[in-house]
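With one protein chain removed, the remaining protein chains of the complex are shown where they sit.
We just call them A, B and C in the order they show up, numbering each chain from 1.
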Amino acid sequence: MISIEDRVRFVETDLMGVVHHANYLRWFEMGRIAYLRAAGIDLNDLMAAGIMFPIVAVECQYKNSAKFDDEYLICTTLSEFNRAKLVFSYKVLRKKDNLLLAEGTSRNVFTNLQGRITRLNNEYYQKIDALYRQETKEKKEC
Amino acid sequence: MISIEDRVRFVETDLMGVVHHANYLRWFEMGRIAYLRAAGIDLNDLMAAGIMFPIVAVECQYKNSAKFDDEYLICTTLSEFNRAKLVFSYKVLRKKDNLLLAEGTSRNVFTNLQGRITRLNNEYYQKIDALYRQETKEKKEC
Amino acid sequence: MISIEDRVRFVETDLMGVVHHANYLRWFEMGRIAYLRAAGIDLNDLMAAGIMFPIVAVECQYKNSAKFDDEYLICTTLSEFNRAKLVFSYKVLRKKDNLLLAEGTSRNVFTNLQGRITRLNNEYYQKIDALYRQETKEKKEC
Partner (left out) sequence: MISIEDRVRFVETDLMGVVHHANYLRWFEMGRIAYLRAAGIDLNDLMAAGIMFPIVAVECQYKNSAKFDDEYLICTTLSEFNRAKLVFSYKVLRKKDNLLLAEGTSRNVFTNLQGRITRLNNEYYQKIDALYRQETKEKKEC
């Protein structure tokens, strides 16, 4: 489990006075990128190597509203993976009291620049695998 | 089924050269609002009456990439509803060839201004019910 | 003057209950793209030809608040141009009463894919010039 922190931006709220629900997909993305960074994978390098990582499915359950200026945690776990896809699970928690704001998952594949499905080479795969094994052993909870 | 059209904005793309996946939740929202408008419900009125409509769950499957300047259709169906919640289904199609770009669902409840679950009154409920019955009879496909 | 219409999206509001000010830059962009489209220039073609059009300056004055579901007009004029840059002026008006919501300008240059300043070739330049002359003659006001 890789955790990052941030703070709700004013622009992320809507006229119901809380964070607009579409922003959680952006926060999941930040969590996913932080996970890959922790595994030693820089997405700029991946793209420079001609590998794209389009999202093919996402779902989110909203539990409690986040408000402007709330500090929150994004906890990201890799729940399933192989050379062709990654499935991440996310929990977003309000920092001051660990209140669960939302949870969800995303599934992405890998493609080449022409959009055809491709498979991760050993170098990238082993980085992900190594972090996954370490995470599984540590069983850190969010 | 209520259908609206729009065109991909430049700002909706990301550095992979296609529409960023989080935008589809914004498009679903536009479809949902158009559906309610077709039923005679103005969300500004609903909010002025103290009724909020937070999203509690959303999911989306991405089938094909939308590109900058593509014209697209958002087709919205009410799949399930009662006085306490609405479940909408969405399909987003590229206009020129009806290519399916994404499909998904959202579930929302109704709450008062304090965030407590509330139920739609007869006036609003019957408007939704009337459009739902008409839609079901017509069986329009997207 | 090229005019397009749209409607305020829910996601474009913020917790002050009105459209967040950063969205006007997105609306200006929609106006600018519509202007170029009217001149016969498709930005996808321009980019495919290796020409980028980064914004180098923008300013906006906010006059009245736009609210959720308001219909608005974006009126775009080309105020200054040569082969190396375009300066556009924008007015955003509420449709129902022509209330001025905001006005502003943007300045963009043209660059190659490496980010070096470049100049428009004759084909593109003449398209812009033709629309500019026609606009100047017609003196349409927003």
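Throughout what follows, contacts are C-beta pairs under 8 Å (C-beta built on N, C-alpha and C of every residue); 3 or more make two chains touch, one makes a residue touch a chain.
Just so you know, these numbers come straight off a predicted model, no measurement behind them.
The complex has one chain that is not drawn here; which of the drawn chains does it touch?
Those shown chains that the absent chain touches are A, B, C.
Check each of C:Val58, C:Val87 or C:Leu100 against the chain that is not shown and name the one that touches it.
C:Val58
Who touches the missing chain here, C:Arg26, C:Arg119 or C:Lys140?
C:Arg26
Touch as defined at the start, partner being the missing chain; which of B:Tyr24, B:Phe53, B:Phe68 or B:Phe88 qualifies?
With B:Tyr24, B:Phe53, B:Phe68 or B:Phe88 as choices, the missing chain is touched by B:Phe68.
Specify the residue from the set B:His20, B:Lys63 or B:Arg107 that touches the hidden chain.
B:His20
Hey, which subunit A residues sit against the chain that's not shown?
Per the touch rule, subunit A residues meeting the hidden chain are 9-11, 26, 29-30, 33, 42-44, 67-69.
State which residues belonging to subunit C touch the missing partner chain.
15-16, 18, 21-23, 25-26, 29, 47, 52, 54-62, 65, 115
Footprint of the hidden chain on subunit B, which residues?
Contact residues on subunit B toward the absent chain are 10-11, 13-15, 17-18, 20, 22, 68.
Quick note on the criterion: only the chains that are shown with their structure count from here on.
Could you please state the distance in Å, as a whole number, between where the Cα atoms of subunit A are centred and where those of subunit B are centred?
25
Distance from the CA centroid of subunit A to that of subunit C, rounded to the nearest Å?
34
Distance-wise, how many Å sit between the C-alpha centres of subunit B and subunit C, to the nearest whole number?
28
Name the residues of subunit A that each touch 2 or more other chains.
Residue numbers touching two or more other chains: 15, 18, 22.
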